[in-house]
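Missing here is one protein chain; the remaining ones are kept as they sit in the complex.
Just so it is clear, A and B label the chains in written order, and each chain counts residues from 1 on its own.
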Amino acid sequence: MTTPLTPPPRKDPLKRTVSPTQPPVIRSRAALGLTAMAAEGRFALQTCAECGAVQYPPRDACSACLSTDLPWWDIAPTGQLLAETTVQTSVKQYFRERTPWRVGSVQLDAGPVVICHLHGDVAANARVRLRLLLDRAGQGVILALPQERTDHMADDPELRLMSSDPHLRRVLITDARHPFAPDLAAALQTAGATLIFAGEPENWLPNPNRSALEAAGAEILPLDVTDTKSVERMAGEIGGKTDILINTARFMRPGGVLARGGTGFARDEMEVNYLGLMRLAQAFGPAMCGRTADGVNSAVAWVNILSVHARTNTPGFGCFNASQAAAFSLSQSLRAEFRGAGLRVMNVFTGPLEEDWYQPLPPPKVTGPALARSVVSGLRDGLEDVWCGDVAKDFEERFCKNPKVLEIELGQEMGE
Amino acid sequence: MKRQSYDGVVLAAPVTIPYTRYSTETAHYWIARALRETLRAAGLKPTELDGFSVASFTLFPDTPVGLTQHLGLSPRWLDTIPMGGASGLAALRRAARAVQAGDVDIVACVAGDTNHIDSFRKLLSSFSRFAMDAGYPYGYGGPNANFALLTDRYMQEYGATREDFGRICVAQRANALKNPHAVMKKPLSLQQYMDARPISDPIALFDCVMPVAGSEAYLVMREDEAIKRNLPFAHILGTIERHNAHIEDPIQLRGGWTVDIDELWEMAGCGPDDIDLLQTYDDYPVISAMQIEDMGFCAKGEAAAFIRSHDLTVEGDFPHNTSGGQLSAGQAGAAGGFIGLVEAIRQVTHTGGPTQVPDARRAAISGFGMINYDRGLCSAAAIIEGAQS
Partner (left out) sequence: MTDTLAQFAVEIASGAIRVVDLTHTLDPDFPVIILPPEFGQCARFRMEEISAYDHRGPGWKWHNIHLSEHTGTHFDAPSHWISGREVPNGDVDEISVENFVGPVVVIDCSAGAAKDDDFELTPEIILAWEGQHGRVPTDAWVLMRTDWSKRSGAEYLNMQSDGPHSPGPTPEAIRLLVEDRDIRGFGTETVGTDAGQGAHHTPPYPAHYILHGAGKFGLQCLSGLDQLPPTGAVLIATPLKIKGGTGSPLRVLALVPGGET
């Protein structure tokens, strides 16, 4: 039975904050496929396209027939625990600081034997369910869990380290004016976040979200991502207790290049969506990176809410999408820059939202509660890429199939 | 096809350079020292050596090719053996056939590694691709965790207990106390074994080898060369080698020896009962237990009972790892794949000194190496016999 986490005591100001260390980071190119699958929460392994043999560890040729065609297929995440050990000492500092560390040998129903992390509630010789998760090096690893849910399951120390669970953590929603900010705050409150900060730009303007945010327990603080000083001031105040940052700051207007007839809105879009992200990262990033090993409420994740069209543009919102592409590109740089500290960057890609700027677009659209669910579950699962809503999922599938075809199709939708 | 015998090829000039826990020196240094000693025993100058076989993990960026220039050798036959705990036996097999074919006259088989303060961690981190991808990210227990998993399964499967493994370790420590060069110098009781600090359950401190710096060497040559040089020597009765055996076993409860064991005894013309001492590869006691079974000294799963009913010390009825083995003498990298063979050559040539088993004539040696991912991939074994004068 997992011991439930308890709210950590206030920090002892005389104690040095533990520096983040990392589990092993180096992988072969083939093994990075595990990481790619884990980033999206898939349980997939290389499977021989010719003979169907499932492979593990990842490799370059089938160990059954020497075929080199080894696509990644989703496989049954179930297996049988064969043996287990609890590592009590390790030459790797990351594990040394976290022992005892339970490890198991599991035979997958799909065939291969995997050495994997072992949830504390798994009984000896039990049937297990497996998940591919990102560890604090940002690499895909396998964790075996009990088949059935157990009490406080998410509080297992190994699982906790691989997730970005908002439970007992402090969250900053950077723009309280985002139409879905209240839904996010409510979902985070339900998920057990201990403090929710909501940044509000231009407090000289009314904010229709105020009362809903306050009802969800959010504390509204002045924060304008277009103003470096404002961002620095807020990072100075709460940067040391921001465990999860959810960047909801967004400026958007419809229109492609020709429809716009100028660069004014585009500049605002870049100012908020791209430079705003950069300002936040420069102000909050270092403090968060320094606190990724800070106990129960350690800094753990950075969340960007992006349009799926960050990946492939469509002229209806062509200029806005370009700013999303810039933000997406920046998020990849950030992800690499944060990885050394174990701070995870999660991008939540959405289709059109159920709100004013997408009002003329046909359904389906993403509602506030749906976005909030995606963010919270993505954090719990420790994902890097989340596709929120039917439009986003459809987009991703098409993108994976053929990005060029998707580009052409999206361009044609404009003419309809 | 029946395998050709090793008639006319012998092993001589066994050398162990005393191990040290840490060394500021390099693998080159340790290899040079062992090579020098084995050549001196045979009255050879470095330039006269025409065959050189090297096993080492810490030579980087050099290979044995670079070593020839470094050490002033000019061999016509050069080999490198990357097989860890099976390297001593693998080196023997290759060198013996080359000598037999006349490609080379004398091969110096040398293994040596240094051990800097952080070199064990560094060695682990670059050990193999599967270990890097699918082993170390899981607790980074290294071989400790791998063998803990095997031990856990072995205990479940065959009802062996920690005490059974403890008996192996305790007997080896008793042997080591006779070996002045063993790194471990204090007696070990079964209670101390049981009470030791846990490392990776069920493995505790005395189940683990201590990484050290050191080197081992021996020579392979024609029998007439050995006689000419007045060297005590041993005949090779039989050998086997197998890699990645039993692919279908989900967890390793047996090694590659089981595939070829009948051939080994047939070639040697004797059986387990004719053996005076056994040298197993002992990075963990579970793997020694497995070798006792897989080499045919008892049935599968009965090693625990076998250990309980035998005395594994030098004076005992089943002398095992007579120099203390790696568990008590230390694991000097690739030299850990040589320690049993070199000690066996000493034993059957009656040059064992304080650890000598009285009247030892025939020895069985088994090697096991390279935890590539979840199991050791290389296994090898040999039966050697001292030349009786």
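The definition used in the following text is that a residue touches a chain if its C-beta (ideal position, glycine included) is under 8 Å from a C-beta of that chain, and two chains touch if they have at least 3 such contacts.
It should be emphasised that the depicted structure is a prediction, and the values quoted were computed from it without experimental measurement.
K.L.:
Omitted chain: which shown chains does it touch?
P.N.:
A
K.L.:
Using the touch definition from the top, which of A:Thr78, A:Thr150, A:Asn203 or A:Ser377 touches the missing chain?
P.N.:
A:Asn203
K.L.:
Looking at the whole complex, which of A:Asp268, A:Glu337 or A:Glu407 touches the chain that is not displayed?
P.N.:
If we include the chain that is not displayed, A:Asp268 is the one touching it.
K.L.:
Which one touches the absent chain: A:Asp227, A:Glu355 or A:Glu407?
P.N.:
A:Asp227
K.L.:
What residues on subunit A make contact with the chain left out of this view?
P.N.:
Those residues of subunit A that touch the unshown chain are 202-206, 222, 224, 226-230, 253, 262, 264-265, 268, 271.
Note that in this section only the chains that are shown with their structure count from here on.
K.L.:
Could you tell me the distance, in whole angstrom, between the mean C-alpha positions of subunit A and subunit B?
P.N.:
49
K.L.:
State the interface residues of subunit B toward subunit A in the complex, per the touch definition above.
P.N.:
120-121, 124-125, 129-130, 132-142, 144-146, 148-150, 152-153, 156, 197-203, 247, 250-251, 373-374
K.L.:
Could you pull out which subunit A residues touch subunit B in their complex?
P.N.:
23-24, 26-28, 30-31, 34, 56-58, 63, 82-92, 94-95, 99, 101, 103-105, 107, 113-117, 125, 135, 137, 139, 141
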